[in-house]
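Heads up, this is only part of the complex; the chains shown haven't been moved.
Lettered A, B and C in written order, each chain numbered from 1.
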Amino acid sequence: MIIVLKNKASKDSIDRFVNDMTLKGLNVHLSEGSEHTIIGLIGDTTAINADDLQSIEIVESVKRISEPFKQANRKMHPDDSLIKAGNITVGEGFFNVIAGPCSVESEEQIIEIAGDVKKSGASMLRGGAFKPRTSPYAFQGLHDEGIKLLIKAKKATGLPIVTEIMNLNHIDLFTDVDLIQVGARNMQNFDLLKELGKCDKPVLLKRGLANTIEEWLMSAEYIMAGGNHNIILCERGIRTFETMTRNTLDISAVPVLKSKTHLPVIIDPSHATGNSAMVAPLSKASVAAGADGLMIEVHNNPSKALCDGAQSLNPAQFESLMGEIKKRAEFENKII
Amino acid sequence: MIIVLKNKASKDSIDRFVNDMTLKGLNVHLSEGSEHTIIGLIGDTTAINADDLQSIEIVESVKRISEPFKQANRKMHPDDSLIKAGNITVGEGFFNVIAGPCSVESEEQIIEIAGDVKKSGASMLRGGAFKPRTSPYAFQGLHDEGIKLLIKAKKATGLPIVTEIMNLNHIDLFTDVDLIQVGARNMQNFDLLKELGKCDKPVLLKRGLANTIEEWLMSAEYIMAGGNHNIILCERGIRTFETMTRNTLDISAVPVLKSKTHLPVIIDPSHATGNSAMVAPLSKASVAAGADGLMIEVHNNPSKALCDGAQSLNPAQFESLMGEIKKRAEFENKII
Amino acid sequence: MIIVLKNKASKDSIDRFVNDMTLKGLNVHLSEGSEHTIIGLIGDTTAINADDLQSIEIVESVKRISEPFKQANRKMHPDDSLIKAGNITVGEGFFNVIAGPCSVESEEQIIEIAGDVKKSGASMLRGGAFKPRTSPYAFQGLHDEGIKLLIKAKKATGLPIVTEIMNLNHIDLFTDVDLIQVGARNMQNFDLLKELGKCDKPVLLKRGLANTIEEWLMSAEYIMAGGNHNIILCERGIRTFETMTRNTLDISAVPVLKSKTHLPVIIDPSHATGNSAMVAPLSKASVAAGADGLMIEVHNNPSKALCDGAQSLNPAQFESLMGEIKKRAEFENKII
């Protein structure tokens, strides 16, 4: 960490600052220039908040050199992590497609869709039981009944299942869920992250609507700090000024994450665009950019979907897309 | 709600759509043009999600005419709501300044600051006991011990207290808290909002980092839908590309909210800028723009603050600022 | 265009409004509801500004149904446009890679790089002669001398050339340039666009830093309205809150544009990320997403580049990348 001091900083106040930092176990390198005195802090600075230093009266600006995330950091763990979720392996070298409806609506619906997506080559079933909805008057999901139906679909097809958790008291309901999703709106629900850190279930951590990649990795770090290292990151679009798509898919997040972390990263093109017509081109782009998988919404009757139908493919469209994805994943030497 | 149909929509599919909408209790007004058929839905459309309609195959686009929030809507409740929190009244005609440290750190600290801000004219004490921090390695607050210290400061000074809740299981700890804060990162933690809807404590609902004003009002609606109408909105800056301030204070949110809702709105200039030097000009601007109050960070030793010191005023700076605020609030005919 | 009137609009003022619109040659469809009166305008509304209507006292809100761009609109021109630039054809079915340095620096430099990129398979040479730089103290390009050097490189290699125009008085300098680039900062320099509308040179129109896709197409419309239909669009990243990349590549712009317009679209991954390590994954993603080409910065000595070296590939890296791009373009059945 580099700290530039104000040029009016007194010798005395500098001495006190250096002393404080030394007491925190850091080595301090002082460099006095004609205009600015600059301090280099050497050692483990992850517990030090740059904004805190910024508040000290003699400090002009602070620059962090080492990243604030440790366990998620590729520098600490150069090999790619492979995450097991049910019977599938997610990570570098593999390509998994998670598919299913936005919401679980009925036994018939989820079992039919599960059968369809499995036949087309999906390796995991998604379906919302607890649904975060902007409006309190909108359909909020079937709750524990929805999870039970997902488990039935899992039994019927053998597909492992992923569904979203919104409440830390619900964790026991997720015992038979193979991958627990933390949605964009809860990416910084730190109490939920801590709770998930205590279990050993794999977690699918979606990026928040307007969160930086660094904040996203810090949320992964929350879970890892609790002891749970089974994390898959999911980019689902960020909020910008553009209105022709619901969000803006940040495809660059894939190579950034591949360089900064050892954790797998998948893409959700359905939520990123809110438009079923764009799911295919963005899915292909995701394979090419190096993502480890996709999460795609599929509904047997999108026009009747209780939520987010506009972005859902029907089973025939999904089957056709899977053909395209498989060819490209093989082209990129991924096991699909 | 107005729905523009695709020009290739068949008579048959239009009939089915009209029928569906009628079954939902809505009146349907059909207008067939040469290029587009347009449908107007008349009645209570708050439970209808525009995105859902969008997914229907024959639909080209959807425009909501009436706002999706009801209980928060000024149209439904033309008079300004006045919210009681402890012994203070927040809302149109009044001007309240909430002040205190980012975090409660010790009994001495919080009681000293409480005394200072009361003397300067603050009407409520703030202090974080549960702190949302980006890093799991950063100080997370004194938790229930922090709330106990706030209550001591309340007893010592008579100031009502506000502090943030991060976990719906903690609600019992807030019995003696006068105003429960929901932070920006939890604005769409819907399970927490529902829980707060069940109690009758006033809630200070901060705007999310990248949430629209409509989404913010929908989060207020979540609490109100549960029966708790005691909500104060707090604008604290949104995320943009600008880097010279930590966030961008959306001062326009004040007149927008004053026109759209009857709920009070206050401004947090400390978090909006992350810079103590900007707190004074933005506080004055907030009074002038019509805000009902301010929330300002004050620390007796900002350089030693365990979090967010850079944005904290010291007691002398706060006293001077309060002088400026009082003159302006009186100029605007507000009771301060 | 649909116009929702305020419920207090008088019969008289509505009549006057309907009359005004009729005088503009539009058909007016009036629909009176219990709460709102809604007006549909039928006919060519491209010259009508929605904001203007919005200002009329009786108007509550305005919704445009037909897009404001005409000549750029795929509805008016369903077939893909193929644009000739020198000896190359840009558009659907083809894949062109434009490569070269950020700035032309010397005869040796540009001729050496031109030879290198041609050998690797680039079909066009880029190089800045007039450079838009944030600082007036930074290198601004070799100006007309730079264009002369590009022409020498064109003669030496046979590659057509593209370079940026910043000043409408310079158009004569571009006589031997095959494709004139309008940079992001000049996307809404309307006088420059009008001037380019008068010539018949193909134009490479980059998206502005924070412009919507609709605004971008309206800028294309400016050039087309002048009579010049030879436009290639270039997505180069938009400005968001993310800081790990210089900009955020909006890959979704490719399928959006492919559906909204007949004009070709290429991607500039170098400027989008500002990081040479991300050029390869984003180039591959661009091919897969359906782009018609790429514009990539290549420098024979990136560390010595006078501008934007951080995002430049060296010739060996570019050669390797071209191998990857060719395989993928062929996989997508594009002629490269």
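Before moving on, here are some points about what is shown:
By our rule, contacts are C-beta pairs under 8 Å (C-beta built on N, C-alpha and C of every residue); 3 or more make two chains touch, one makes a residue touch a chain.
A quick note: this is a predicted structure, and the numbers were derived from the prediction, not measured.
Taken as a whole, the complex in this structure file is built from 4 copies of one protein sequence, with 3 shown in place.
The rule we apply is simple: only the chains that are shown with their structure count from here on.
The two sequence copies chain B and chain C touch through a face in which the numbers common to both exceed half of the numbers used overall.
Taking the mean of the C-alpha atoms as each chain's centre, chain A and chain C sit 31 Å apart. One finds 26 Å separating the Cα centroids of chain A and chain B.
Chain B and chain C, compared by their mean Cα positions, are separated by 39 Å.
Among all residues of chain A, those that touch two or more other chains are 210. In the complex of the two chains, the chain B residues touching chain C come out as 2, 4, 29, 31, 33-36, 38, 40, 42, 60-61, 63, 65-66, 210, 239-241.
Within the complex formed with chain A, the residues of chain B that make contact are 46-47, 49, 51-52, 54-57, 68, 132-138, 140, 166-169, 185-186, 188-191, 194, 209-211, 215, 218, 221-222, 225-226, 239, 246, 274, 276, 302-303, 305-312.
If you check the complex, the residues on chain C that touch chain A are 210, 212-214, 238, 240-245, 248-252, 254-256, 258-260, 272-273, 277-278, 281-282, 284-290, 327-328, 331.
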